[in-house]
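What follows is a single structure, written as structure tokens, with notes after it.
All protein chains but one are shown at their positions in the complex.
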Amino acid sequence: MSVPVRSTALSALLAAVLLLAGCSSQQQNAAASGENVLHLFNWNNYIAPATIQRFEQSCNCKLAQDYYADNEEMLAKLAAGASGYDLIVPTGNAMDTLIRQGALKPLDKSLLPNLKNINPAYLDSAFDPGNKYSVPYAYTLTLLGFNQEKVKELGLPTDTWAIIFEPKYLEKIKGRVTVLDSQRELMAAALKYLGYSVNDADEQHWQQARDLILRAKPYWAAFSNTSYVKELAVGNLWVAHGYSNDMFQAALDAKKTGRKFSIGYSTPREGAVLALDSMVLHQSGARPDLAHQFINFMLDGKNSAELTNLTGSGNPNMDAIRFIQPEIADNKAVFPDRELLTRLEMLQDLDRRQRRLLSRLWTEIKLRNL
Amino acid sequence: MRRSNIWLWSAAALAYAFLYIPLLIVVVYSFNDSKLNAEWVGFTLSWYVALFNNQEMLTAARNSLIIAVSASFLATLLGTMAGLAIHRYKLKFLPVLVFTPVAMPEILLGVALLLFFLQVLNLTLGMVSIIIAHTTFCIGFVAIIVRARLQGMDESIFEAARDLGASPWQTFRLITLPLIMPAVVAGALMSFTLSIDDFVITFFTKGVGEPILPIQIYTMIKVAVTPEVNAISTLLMLLTLTLIIIAAKLDSGILRRETK
Partner (left out) sequence: MPALFSMIKGDSKANRIAKWLVSGPPLLFLLVFFVAPSLIMLFTSLRFPGEFGGLAPIAAPAGAVHGEYGLTLETYQFFFSDILYAEIFLKSFAVAAASTLICLIMAYPLALLIARSEKRFRNLMVLLVVLPFASNFLIRIYAWMIILGPESVFSHFINTVLGAFGIAPVTLLFSSFAVLVGMVYVHLPFMVLPLYTNLEKHDPALLDAAQDLGANAWQRFWRVTWPLSLPGVFSGSALVFIPVLGMFAVPDILGGTGDILIGNLIKDQFLGTRDWPFGSTLSIMLTLAVLAITALAAWLARPAAIPEK
């Protein structure tokens, strides 16, 4: 091939690449031209697409979301320089860290008239006295989800963590169980089963929990933070340790696709983790105005109810209750009663030394076998 | 001889099947009218429609293209220089610098660059940090290809040019550059492919708000697998396939040189 031909071909190639880049950038320009973009760093599956659409219409802006599956992941990404988020939805302990770190902007409550809708029981928590920085968004429980028909058929108890920790039960469901791929959540479940607090940081208790986990591990199919939702709904999994809103989603999916079984979920009697997630303003956000708009929008009873109706999260909004579907409102795993509440605990953040130790235990859990 | 050939053929056929069947399955299921990648239900294009309505995915594709074009441009420029320099001058330091990032597990470069960007440059992670990161590991690949091409050439041409009174620049522009052009193009294409494909380094050096293709795909795989992933995969395969065919047309020898 002669040189001129070659360079012609080269420029043709370059042109093709640029054309491709150009084509898709046109599409993008249309989206970016609004320039009103609210950056939300949120849990996955924690807001309904319909809600997003209505918010985008009401504010004439775009909502851009990034997701995390774990508080630790969110904090790590922020520590690793992730920035530009207007709003984050951390759980109490992670929010505590963010506040102490000085990473949050105080709220301007004059922009939040709907704040009055929040049940005072969920305000003024130890993590943020006076709610200087945070407004409750929703809450979830970490609990057990299960395939109701299978569990009944095998005669397994569903009101205790024993089902994911005791070999005598696990034998019957080997390879059909997943637990959360979260150091804190799995340890919390193990600690609760052993009768300790989820925030117990005694090294010996941690080691007991590790041994409990190692004994049960051979029966588990995987550590899973997200895929269990689909696998439960399809019928591949029979028992999963996970979040209440995810279980709600799995149950809904199984129903919608007309499966022969149904997905149930319940809070173990030993107690469980309650995660109250709040909306906070990150320092790096460029649009606090839109962020306040979003918070106030989500505080509206109807919008907040939609969150519960569509994602199955617990709701701290008093005005929302009347819009919530009765079968959800009656679900104790979504709206725990007073008696259950006494057995729920919120996680507190660990210091750096405890984090390193927990990480080592976690490595042991993943690597070793009893 | 014949019997051993049969053995060879069947072993090779197995290897080829191993390489292609998985990809074929991905493509086939991208047309399957079911949310699950399990049984064949019926033909549909709905996953492609969903994909083209997925604004975030399109933005991610655009961002990845911009990154790949910029990084491969920079890497080709710097890598060609490095290849020339390593071939022509007795350098001790440069070859080590150029070839080490190629030989390291990607995660190490990802971690090092993450720490560097955050602590020293105080750079907000984003497209720029990804472009720099991709350039760093692509330089080596370009340099390897360019140097291999130079090594196969007859040195007397350069001597002749000089005897005829050409300046070093003239020699480079009129003799060297045209001769190494196929290697430069091959290097550029390889960088482009490596960049658009790279997950690990992107994972560590990406910022916020700008979706990047591999990261989007990773999230889709981890969170909710739908055949939309298959659709985007099929399209990506088509894109790189086209590039490779163009490259092969451009110079049928590129591939051989690349592998040497």
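Going in written order, the chains are labelled A and B, and every chain counts its residues from 1.
Following the convention adopted for this analysis, a residue touches a chain if its C-beta (ideal position, glycine included) is under 8 Å from a C-beta of that chain, and two chains touch if they have at least 3 such contacts.
Computed from a predicted structure; not experimentally measured.
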item: Neighbouring shown chains of the undisplayed chain, as defined at the top; value: A, B
item: Residues of chain B (touch criterion as defined above) contacting the omitted chain; value: 1, 3-4, 7-9, 11-12, 14-16, 18-23, 25-26, 29, 36-39, 77-79, 81-82, 84-86, 88-89, 91, 93-94, 97-98, 100-101, 103-109, 111-116, 118-120, 132-133, 135-136, 139, 143, 155-156, 158-159, 162, 168, 193, 196-200, 204, 213-214, 217-218, 221-222, 225, 229, 233, 236-237, 240-241, 243-244, 248, 252, 255-256, 259-260
item: Positions on chain A where the hidden chain makes contact; value: 70, 72-73, 75-80, 97, 100-101, 175, 183, 217-218, 220-223, 234, 236, 351-352, 355-356, 358-360, 362-364, 366-369
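One rule holds in what follows: only the chains that are shown with their structure count from here on.
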item: Whole-Å separation of chain centres (CA-atom averages), chain A against chain B; value: 35
item: Partner chain A, residues of chain B touching it in the complex; value: 36, 55, 58-59, 61-62, 65-66, 69, 114, 117-118, 124-125, 178, 181-182, 185, 192, 207-209, 219, 222-225, 239, 242-243, 246-247, 249-251
item: Complex contact set, residues of chain A against chain B; value: 1, 3, 6-7, 9-10, 12-13, 16-18, 20-21, 24-25, 27-28, 31, 37, 39, 41, 44, 64, 66-67, 69, 80-85, 226-227, 229-230, 234
